[in-house]
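Please read the structure below before turning to the comments.
Note that one protein chain of the assembly has been removed; the remaining protein chains are unaltered in position.
Chain IDs A and B follow the sequence of writing; residue 1 opens each chain.
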Amino acid sequence: MKELIGTTGLILNEPLLWEKGKKGRCGFSLPRRHVESFPLDNELTGEGPDFPDLSEVDVVRHYTRLSQWNFGVDTGMYPLGSCTMKYSPKTNERQAGLSGFAGAHPLLPSDLSQGTLRMMYELEQYLAEITGMDAVTLQPAAGAHGELTGMLVIHAYHKNRGAQRSKILVPDTAHGTNPATATLCNYRSIQVNSNEDGILSVESVADVMDEDTAGIMLTNPNTLGLFEENIRQIAEIVHSKGGIVYCDGANLNAVMGIVKMAKIGVDVMHLNLHKTFSTPHGGGGPGSGPVCVKKHLEPFLPVPRVVEEEGRFRLSYNYPQSIGKVQAFHGNIGVMIKAYSYIRSMGPKDLKKASQLAVLNANYIKESLKDTLHLAYDRPCMHECVFSDEKQKDDNVTTLDMAKRLMDYGFHPPTVYFPLVVHGAIMVEPTETESKEDIDKFIEAFKAIANEAKENPDLLHDAPCKSKVRRLDEVSAARKPCLTG
Amino acid sequence: MRYLPHTSEDIDLMLKAVGADCLDDLFSTIPNDCLSKDDLALPEALTEWELDSHMSTLSGAMAVSPDYKVFMGAGSYEHYIPASVSYLLGRSEFVTSYTPYQPEVSQGTLQAIYEYQTLAARLLGMEVATASHYDGATALAESLLMAVRITQKTRVAVSSLIHPFYRQVVRTYFEPTGYEVIELPYLKNGLTDIDGLDELNDLAAVAVQSPNFFGCIENLKEIGEKVHNKEALFITCFTEALSYGLLKNPGSQDADIVCGEGQSLGIPRSFGGPALGMLASRKKYMRSLPGRLVGQTKDLDGKRGFVLTLATREQHIRREKATSNICTNNSLCALAAAIYMASVGGTGIKKLAELNHDRAEYLKQELKKAGFRISFESPTFNEFVVEFPEGFDLVYDRLLKKKIVAGLPLSIYYPELVNHYLLCVTETMSKNDMDALVMEVKS
Partner (left out) sequence: MKEISELNLPTDLRYAEEHEWAKLEDDKVRVGLDDYAQDQLGDIVFVELPKVGDTFKKGEVFATVESVKAVSECYMPVSGEIVSVNNSLEESPELVNKSPYGDGWFVVINPGNPSEMDTLMTNETCLKKLKGTE
């Protein structure tokens, strides 16, 4: 067995912030007074918060050490299905940090904010082109937020026609945010089951679609990594009953420049700039979830909208049918700048190439591992593929065990136990930024682990053993939550 | 392209392994009538250096300090950000990791967010804080929905002195629910008028912002008592997190849920986003909280570690019965706030907050001396409203050309307040800057 990627290193322990420091220390350069004191009434003032006092060295060491306990895309391959953990280009960070962008107040008069307004306008155009849609809002702060915005638009659309509906169709493969979002809009989720090929069939949608159903929330390609081949007919059925087709765009990385969602029946969709468009995941955000719509839904988009008049840009609130606002200001500008920079750096040819290579990488993994792991659907996949732990049942090894052991091999585990339609699901999305050598190492690692499952399963049951901590007691954490120190 | 590592040799080998002749073959399951026939109509790719130049031009067309003096707050504040904070936030293990679903390799993020939760709870005087939300406005909307869930009542009251955009977000979120939102008016002294509460019944919650949109500090204790007498939950919100370095925190004033904007804590304004929604509550409402929570636990060897917990509230498990649909926690922004709070420290934050208050107070006094009317008599933190004379909009425009933004005109948000301007001063505005402003408006 060749040398594993995952070795041990010198990772230092680091206590909690309030277990360090000494009263009187400060890691901040206090500005000079320059004005006299104007004490406030005692009734209004308090003691101030009980924060530790730390020097700059304390703070820098603390967070440097903490960062070393994390695995990121910059550390190694992070094949989380449906998350598109592609490489985040560093020039994007540089652009977002430019002081003109970073220091601007959101309510500046438009004459004083032409730079960012132009960036927003052009980004909207690019996203409209990629999706084939007519209008875009950049306001939602994340994917789920974009879903909410899209559903609120659908809700407003039906209200405007004088006939609100009570249900929405949600496939069994849907991400949990889909039914949760439906509930926020007072829609009851009606589950539609995928067929034995892992996609939706026309009949199953026709069976449940009626005039009390607001529409359908699809993901295409779906969470099994399969293209919803019947989407055009499904859209027709939904439209024939006056419904709207919503598409969760989380998996757009498979089809940039290859399929335009607007052309296959989608009326409204959200995008994840932190997935498809390379902005970094930040350990769980911030993201950005723009929503793209067809013309008939445009009047309902949140305000303000970016408008262009003779080469100048401004924000307009003049949209009487708008759903209002979903965030206080205009969206996650800092994130948008990175996506904008990515699109400008890739250009049309390489965006398409990115999708093609993402799909190539996923199919390559699928073919290479299908003898080792049970493949849930033995058909060509898009940018991700789904395995299960079926083959390891006799070894008494689960998906969880294999995922934990992968860490010792120097890889972040794939998404596990989702989608729910596959028991013990292992969803692998390599993305296009992984090289063939790194993917080959990943395949080798998984094969070695499958072998260990037969010969020495305890290696898996006890995994991970090279990480900073071993398996954690999540049961006690839930029984007796300790959420503050 | 430097982000696409495949050589043509790699591609050939991989196509062979997959049994495809060319890359287009990989899309054979897509029906022909779904495939795009044309190339994307996007501008051609830029080199890194062309991008630098282009973005530099765009960035240059923005009015920011030190060139411009922008005396605006209204939910977005300019504060000094230490180089150490920006530097640490650049560490790619924080930046390029994802949600810590695999805790063993995410202890950095998990401990950092646990620390953030703790510092946020201490800042606000509350028992438990979440790992954060999109921004103050959505945190408020989520808090009100949380109150509805807890009390099973469908009516809420919100002060008209809560940030106008926050109230708009609440209305957008509430639109499909059918829940009722009632607005409480304000008094001449710039504080919320709670007398109307006497007539209201079956309230799930009452929400008040302090310091409010006019910068005035509300009497939270008194409001809280009245709200609790009505058996409703007391929700307080804020747009300037730094104010609690000096003011009595909402927890000490009997708030049940506290929400607001944490952008002041080490996050650049960035034309409004990304921001940091802060949310905290009493421990007894813990299981109704929306969003992520990090908890402390032990590993197999008994070592301390951290995990995401109480996940059964969340969308990926509870699906349509989840407390929210939220799937993010603006983690990197929460991290920025934690690093900032750690750097400023307990001793430092009080001094910094005092400085903010005093600088704003100085401008207020100088404007008073120059003969301008301060619209509301109540004590303020680092923002206040001034009534300028009729025709001031011409002066305002003249000042824009001199690179001074003399506050935010309020008439768009409060039509009765024509010629009233909301001014903000933080520790970044020098005495000279303020003297210059006073001189300009006097003339």
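Here is the rule we use: contacts are C-beta pairs under 8 Å (C-beta built on N, C-alpha and C of every residue); 3 or more make two chains touch, one makes a residue touch a chain.
Everything numeric in this text was worked out from a predicted model, so none of it was measured.
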Problem - Chains on display which the left-out chain touches in the complete complex - result: A, B
Problem - Option from B:Lys188, B:Arg287, B:Lys369 or B:Lys402 whose C-beta touches the chain left out - result: B:Arg287
Handout entry: Sole contact to the chain not displayed, among B:Ala41, B:Leu300 or B:Ile317
Key = B:Ile317
Handout entry: Hidden-chain contact residue, picked from the options A:Asp134, A:Glu308 or A:Glu474
Key = A:Glu474
Handout entry: Residues from subunit A at the interface with the omitted partner, ascending
Key = 417, 474-475, 478-479
Practice task
Identify the residues of subunit B touching the omitted chain, counting contacts across the whole complex.
Solution key: 287, 311-312, 317-318, 321
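Heads up, the rule we're going with is that only the chains that are shown with their structure count from here on.
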Exercise for the section: Express in whole angstrom the distance between the two chain centres, defined as the mean CA positions of subunit A and subunit B. Expected result: 20
